[in-house]
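Only one protein chain is missing from this complex, and each of the others stays in its spot.
Each chain carries a letter (A, B and C) given by its place in the written order, and its residues are counted from 1.
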Amino acid sequence: MEKNLTQIQKEVDHWVQQYEKPYFSPLSMMAALMEEVGEVARVMNIKYGDKPAKGKEDLMNLQEEIGDVLFSLVCIANSEGFSLNDAYLQKIEKLNNRDSSRFKKKEEK
Amino acid sequence: MEKNLTQIQKEVDHWVQQYEKPYFSPLSMMAALMEEVGEVARVMNIKYGDKPAKGKEDLMNLQEEIGDVLFSLVCIANSEGFSLNDAYLQKIEKLNNRDSSRFKKKEEK
Amino acid sequence: MEKNLTQIQKEVDHWVQQYEKPYFSPLSMMAALMEEVGEVARVMNIKYGDKPAKGKEDLMNLQEEIGDVLFSLVCIANSEGFSLNDAYLQKIEKLNNRDSSRFKKKEEK
Partner (left out) sequence: MEKNLTQIQKEVDHWVQQYEKPYFSPLSMMAALMEEVGEVARVMNIKYGDKPAKGKEDLMNLQEEIGDVLFSLVCIANSEGFSLNDAYLQKIEKLNNRDSSRFKKKEEK
């Protein structure tokens, strides 16, 4: 049974709470997020851009790097005390209103 | 009833498919992710760092910016055809193995 | 007469020293760098990627955004006490050695 975002936030908090310093300081979490996004950028640049692969970078896995970014987001949300599901719902609401005419829709037949 | 990540990926795909160009090209999605992360950085830097707030930036909402980053991740996962839930499970597996002794645990009583 | 990097570092330090808190804390400078890089990403994504321009973003200037990133680098180098020119020379040295065979050279005639 797949967890939803609220359950994921709880699971991560449970894991993190076993450590002396559960969450990094806010700007340290921010730097960690940047590091993970940089690793996604490297893999995407090898796969779709002009960056040549080195040996071990070939083994890099985009899914794994995206998982690291997602984990960083969960940590920020937990530390800040908000719900990622609320963040998602707010985004969907914004897409359905403010951005609904921003992109060109497929023509109706 | 809260959606899980698989349902969120489907909902985003449904929204995106109404447009002529559903997903940005991979490196364009990557640049969009960077832009959103930069906006999170700005809000965190005003809240926790030394950046002074300007008027309208005071109104910025960290939850909203994190929602934008999450949406970017969902788009990359959809476009690449992998499961964010699998990415999450892979991360948890890595935390429970490779990283389990990386941080100092609370002392047992 | 154009300034070199050492003179630029001094000029920025002179400007910054007129303020009560001359440099942001290290992780706050890092967040500022991320924000500026995010703005470069937005402009590049509008110019070369799939992001549609909004009105005022059309007026954004890539040169200006790159100038902001450069300024962030100068501040980090000043605050950390190293020379950007040394950083540049170290990079050129690395390019001429480690990376000299990484990319395919033009064929000689």
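Criterion: a contact is a pair of C-beta atoms (placed from the backbone, for glycine too) under 8 Å apart; a residue touches a chain by one contact, two chains touch by 3 or more.
For clarity, every value in this text was computed on a predicted model and none was experimentally measured.
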**Prompt:** For chain B, which residues reach the chain that was dropped from this view?
**Reply:** 25, 27-28, 30-31, 34, 52, 102-103
**Contact footprint on chain C, counting only the chain that is left out** = 2-6, 8, 11, 15, 18-21, 25-27, 30, 33-34, 37, 40-41, 44-45, 47-49, 62-64, 66-71, 73, 76-77, 80, 82-88, 90-92, 94-96, 103-106
**Fill in**
Residues of chain A touching the missing chain are 21, 24-25, 27-28, 31-32, 34-39, 41-42, 44-45, 48-51
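Keep in mind that, in the parts below, only the chains that are shown with their structure count from here on.
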**Asked** Which whole number of Å gives the spacing of the CA centres of chain A and chain B?
**Response** 3
**Request:** List the centre-to-centre spacing of chain B and chain C in whole Å, with centres computed as mean CA coordinates.
**Result:** 25
**Asked** Which chain B residues sit where two or more other chains touch them?
**Response** 21, 25, 27, 34, 37, 41, 44-45, 48-49
